[in-house]
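Only a single protein chain was left out; the remaining protein chains are all shown in position.
Now for chain A:
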């Protein structure tokens, strides 16, 4: 998977404090690509667990009928940030990018900006 793999590598190398990144299908919870992680952060498990978060929020936005889409979802832990970015490219695409960051080293604004750039490169 050269291109999407490269995007994941790009995320890990260009985003300060990145602990791991995954490309996940939120209909099945399957991680289609992961990079980073480790014994303290199993990205496959995180991917499966976070699909419920994404689905619940997408559903809430639909019910609210705001006519808006989700750009990203931020979850703040005591020592980490988890950033979720649904990919909105095509009908039928049910993918999201999942990024775990070290709170001490990460710059949240920069991380969001970089993730937005990586998403746009994935889609064009």
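Quick note on the criterion: contacts are C-beta pairs under 8 Å (C-beta built on N, C-alpha and C of every residue); 3 or more make two chains touch, one makes a residue touch a chain; residues count from 1.
Operating definition for what follows: contacts and distances are computed from a predicted model.
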item: Undisplayed chain, where the name is taken from the UniProt record, one of "Transcriptional regulator", "Cytochrome bc1 complex Rieske iron-sulfur subunit", "SulP family sulfate permease" or "ABC transporter ATP-binding protein"; value: "Transcriptional regulator"
item: Contact partner of the left-out chain, one of A:30, A:45, A:74 or A:110; value: A:30
item: Residue, one of A:18, A:35, A:54 or A:95, that touches the chain absent here; value: A:95
item: Touching the absent chain when the full complex is considered, from A:12, A:73, A:87 or A:108; value: A:87
item: Touching residues (missing chain, whole complex) on chain A; value: 1-4, 7, 25, 27-30, 32-33, 48, 62-63, 65, 87, 89-95, 121-124
